[in-house]
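Everything on this sheet refers to the single structure shown next.
Excerpt of the complex: some chains, original placement.
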Amino acid sequence: MGIILSSETRVVVQGITGREGTFWTDWMLKAGTKIVAGVTPGKEGQRVHGVPVYGSVRKAVKETGCDTSVMFVPPAFTKDAVFEALDAGIKTMVILAEHVPVHDMLEMKTFATECDAMILGPNTAGSATIGEAMLGFIPFWLDYVYRPGPIGVVTRSGSLTNEVSSHIVSAGLGQTSVIGIGGDPVPGTRTADILKLFEKDDKTEAVVLVGEAGGTMEEEAAELVKQGGFTKPLVAFLAGRFAPPEKKMGHAGAIITGGKGSVQSKTEALESAGARVAMKPAEVGEILKEMSF
Amino acid sequence: MKLYEYQGKEIFRNAGIPVPEGVLVRSPDEVNKCSKSMESPVMLKAQVLAGKRGKAGLIQKLDDWGKIKEIVGEWIGRKFGSEKINSVLLENPLDIEKELYAAITIDPASGSPIVMACGEGGMDIEELSSAKPEAIVTERVNIFKGLLPFQIRNMVADIGLSGTVAKSVSKILGTMYRLFRSYDAELVEINPLVIDSDGNVWAADAKFRIDDNALFRHKEFERGREQFDDDLEYEAFKLGLSYVALGGNIGVICTGAGLTMTTLDLIKLNGGKPANFLDFGGANYKNAANALRIALKIKGLKVLLLVTFGLFARADTIAEGVVQAIEEIKPKVPIIMAVRGTGEERAREMIEAIGIETYNDTEGAVKRAVELAEA
């Protein structure tokens, strides 16, 4: 089953008639995704790979009962698309776009919280429940990278996720769901939120966390583990061990993060919570092999 | 992008936040006209984007116009870190009674703007924040409601202000928030916010950082060469690529920031020295050729390492760009490439056809690159 997405999830593709929207709709359908609607204003009545196109999300929801959206929408228009989706009752949405203005993201996140909805992204390669459905551009067809199995993956990264996932498969295992929360400083959903969902998922026996330097999400994840909110085995790989400390937020940023944010800080936090931290992507596979699945 | 102090102060002045009278000079000769219109003593403030210039002696109070001209001459063109000093702000000094701290930035955890104020400003605010965190008063802002009057009132009371000073600081905080929103700022910081002996409040400094992703809404700002530490960084920026110079001899080109950082980590773990960070992932997948052109300009390059996992940027599309660039530039340094992702078989064939070593795991490629760099 996995989390967030299953073969039964009713999906709408916002921006379905664009080049990328059309291209990836084909792959998402091939992954088993139940895409029931597309939306492009002014293109009502068309079909893309057999999927009916509506002029508004509200109409798509009314006609098809979709409740999950994947957005092929340029960054400048992402806020409007997300607001439209939230207003129409969409409860899960994946923002693939890079370069979304952070103030727009603050608005989207606040609105989503009001609506009790979940935003994955922006700046994510997407999410997938392996063998069932995929939103975005996770290369589920590479069977040395993705295979159904007992490992949940939560990641801030795109191509690094494939790198790490390939070592899960080399270890003889596979994935339940791979959830990309995106690489932006203000993601719609945070690592710890996803761990809570994996905790409740029977199929997921352990989780691989792909993190990186910056922010405090890995420290929050460690805190969740310490407080008993996540009890399954947790293996982390953290990129940016030798990255220079990020200084762009000035004093204010330093005051907020309070010394957290480096891979060292994250490693200490996770290890003191009982998680294992791999030094290299390949070590993720080795650590999983040591555990008994 | 970061703004210079003088740019931030101009925004403040136009919005009604009091800033000291001042003149920006870009050469010692320009000091001459100031000596007629300004009274001495004068504060000299080198305009740089990095912090801690005060500790480096780049803020000075001087009386004598000859000396002022001399110092301006010394500073202009000089390096501060990797930055070149292009201008100096001359300002009338303030009669400082008390220094406060005020800032608005983004709190990623809550996804909201956060306002900070402290009754003790000046240079050591970061140290104060760890030693005495309760001295810093914070308010999270609901983005749809904005910074509300009661929030300002309570903050100002909590840092111990009252009367007309409280009123002035309240107005400044409200204006800072409006600017924060209207400029898509990541940071608006005043340190110190000065109360002078007459009880007037002044922004003695201005730190203003605008979200690069929102610059399309603020066409008045353009990122020029001075915004970057390095020529190649600037060149990469103009091509839509993200480049950082790191000083080593292994050139690195990767898809995606996470994979790039991992590659750099692996180079270090294997004893090598990365020359740079260069990410051409995401929407810039047609930029493989441009990335290669940039990286090949790095001085002292011993080997070029490409680590890719083609997704949105398909592996075969990337390969096409790489082949094209290599045929065009005919580089002399050896090239190593990890090829994976959508269309990887075809990509590998194309790459190997022009004599480049390919790998299907990152660490294998890294190890070979380190080996070649040390040879």
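Labels for the chains are A and B, by order of writing; each one numbers its residues from 1.
To be clear about the criterion, a contact is a pair of C-beta atoms (placed from the backbone, for glycine too) under 8 Å apart; a residue touches a chain by one contact, two chains touch by 3 or more.
Computed from a predicted structure; not experimentally measured.
A.B. asks: Could you spell out the copy numbers for the whole complex in terms of the labels on screen?
C.D. replies: Here the complete complex works out to A x2, B x2.
Everything that follows uses one rule, which is that only the chains that are shown with their structure count from here on.
A.B. asks: Could you give the separation in Å between the centres of chain A and chain B, each centre being the mean of its C-alpha atoms?
C.D. replies: Chain centres of chain A and chain B, defined by C-alpha means, are spaced 27 Å apart.
A.B. asks: Where on chain A does chain B make contact in their complex?
C.D. replies: 20, 75-76, 96, 98-107, 109-111, 113, 123, 125, 137-139, 142, 145, 155-163, 166, 183, 185-186, 190, 210, 212-213, 215-216, 220, 237, 239-243, 247-256, 258-259, 279-282
A.B. asks: Which chain B residues qualify as touching chain A in the complex?
C.D. replies: My answer: residues 2, 50-51, 101, 103-109, 111-114, 116, 125-126, 129-130, 133, 136, 142-144, 181, 184, 186-187, 189, 191, 207, 209, 211, 213-214, 216-217, 254-259, 261-262, 264-266, 268-269, 281-283, 308-312, 340-342, 344, 361-363.
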